[in-house]
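Showing subunit A:
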Amino acid sequence: MPILSLIIFAPLLGALGIAFLPSSRPSLVRFAALGISLITFALSLGMLLGIRGQSGEFAFSEQLSWIPSFGITYHLGVDGLSSALVVLTTLLSWICILASFGPIQTRVKEYFISFLILETGMLGVFLSLDLFLFYIFWEIVLVPMYLIIGIWGGADRIYATIKFVLYTLVGSLLMLVAILATAFSHQAATGSWTGAFDLLALRGTITDPTLQILGFAAFALAFAIKVPMFPFHTWLPDAHVQAPTAGSVILAGVLLKLGGYGFIRFAIPLFPDGAHLFAPLMIALSVIAIIYGALVAIVQTDLKKLIAYSSVSHMGFVTLGIFTFNQQGVDGAILQMLNHGLITSGLFLLVGIGYERTHDREIAKMGGWAVRTPVYAALFGFFLFASVGLPGLSGFAGEFLVLLGAFIANPMVAGASTLVMILAAVYLLYMYQRVFTGPLSPFLKGLGAKLTDVTPTEILTLAPLATLIVIFGVMPTLLTSSFAKSVETFLMSAISTVGQ
Partner candidate 1 sequence: MPLPDVIPFIGLGWSDVLFLLLGGVVLAAAFGVVFGRDIIKSGLFLILTLGALAGIYVMLGAAIVAGAQVLVYIGAISVLILFAIMLTQSKVAPLKLAFQTQVAPAALAAVLLALLFGLAFGSTDWGSTVFTDTPAATGTAPVAAALFGPYLLAFEIASVLILAAVIGGLYLAMEPKGDEVGEELL
Partner candidate 2 sequence: MSQIAGHLEPYLVLAGMLFAIGSFGFLARRNAISMLMSIELMLNAVNLAALALGAFIPSLAGQGAAFALLIIAVAAAEATVGLAIVIAIFRNRKTPLVDEYDTMRQ
Partner candidate 3 sequence: MSNELLTLAPLITVIVGAIAVLISDMVTPNRNHAPVAVALAALGATAALLISQGGSSASALGGSYVAGPFVAYLGLLGISIVAITLLIAPAYLAARNYPTAELAAILLFALAGAIILGAATDLVTLFVGLELMVIPGYVLAGYAKRDPLSTEGAVKYFLLGSFSSAILLFGIVVLWGAAGTASLNGIATALASGNASAGLAVALALITTGSAFKIAAVPFHYWTPDAYQGSPTPITGYLSVGPKVGAFVLLIKLFVIALAPLAALWIPVMVVLAAATMTLGNLVALTQSNVKRMLAYSSIAHTGYLMVGIVAAGAGEAAGVAGVLFYAAAYAFMNLGAFAFLTALQDRPGATTQLSDLAGLGRKHPRMAILAAIFLLSLTGIPPTAGFFAKTYVILAAVQAGGPATILAVIAVLNAAIAAFYYLRVIVYLFMRDPAEPAVQVAEGPMLRAGLLIAAIGTVALGLAPTPIIEAVIQALAT
């Protein structure tokens, strides 16, 4: 059974089905979308169980000829790294769909169709082993996200969504040129188009130094914009602030991971020489992002923007870890991606829940929230501490491993980054103190009975995330062992041709 195709296209087929449902019955549409995303989730869990029995680097491999004239194939495969991200995607998808039940009241059908297409795109990116196919899914992600921010977003949504698209597009189009150049160099070297777009066939074969440098630069730009690395991050706060809650969640939870995944899966294994050449720059930019994101977060007055900037800071750890090129660093980077996906998604969900009640995100207006809604405050506190990197919760392990890796590579860098961990604790706790503790602010008081505590549905969206944060916090090896083989191959491919 082609399980990977099934996982990728189940949401798309579901979206097609929903297109035929009457838009006059929004609740039918909502539950259909939820059902589809749950089925996809179940399929991905099935894949996760089945993967242990598979041998070889990539499990459940599927390969079909698609555009034979250029050797472009429909090639899918999954390994430890991608399976973890796939499950994260399918999990967050149904959580987002459930979390959208309340907030999305206009054009419900179009919303869920967009969301399901988005899910297909994201899953396709994680499962493609053909560069061309990967690129297509990469671009497909853009369109529904553009619509989700642009149609269901806040007041400045159009500015934010166009900025998001243009940033992403500039990077990805240059990546397309690099993909084509890579494919052609393969064709020129072997005299045939066969395998010219295939990651596995290309890996380790690109010897042209110019292509190594320019190819890496083009790929890295596309991924750096997506992560986003400093100085390409400016689209992110706008997009986060304007996006509807579920949009922010999926943006922080999955879309940013596409960049990190791209580095590990494509950019570095294809162009190791280029990667090593650029590594000092990438590390410097990562450290800047970590510090800059944290500093800017301190002065934010908008809750969502604060978390968006903290994302920039946290994602800096991901790129930092990747470019240490050692096992601790890369392990940490992947852990950080997954944990950031769980924690920040939770935080955005919580901000969204608060916004539902207050229709405001201004930190200055809040205060003493815990008095009225203790459960909400407790949950917020839990995710906050996870984000700060409290040992025992999952945020800690990733950042710790990255710093360990960075220390091996360059102690200075590690030192600077450690400082920021303290900074992060400061701004997040300071925010928490202003919003939740102390006497009830006049603004919140004015809301009266509207300021209710979390509902069971909302708890249902948060509970899986919280559970996983605790599990992975206590037993990070559960994750690291699952992608150990991926990291091993990555480190091999990242070094193999450098010595030449």
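As a convention for this text, a residue touches a chain if its C-beta (ideal position, glycine included) is under 8 Å from a C-beta of that chain, and two chains touch if they have at least 3 such contacts; residues count from 1.
How these were chosen: all candidates are chains of the complex that A comes from, given by their letters.
Since this is a predicted model, take the numbers as computed values, not measurements.
Asker: Would you mind flagging which of 1, 2 or 3 touches subunit A in the complex?
Answerer: Spelled out: of the options 1, 2 or 3, subunit A touches 3.
Asker: Could you please specify the touching residues of subunit A with respect to candidate 3 in the complex?
Answerer: 66-70, 107, 110, 135-136, 139-140, 142-143, 146-147, 150-151, 157-158, 161-162, 165-166, 169-170, 173-174, 176-177, 180-181, 183-184, 187
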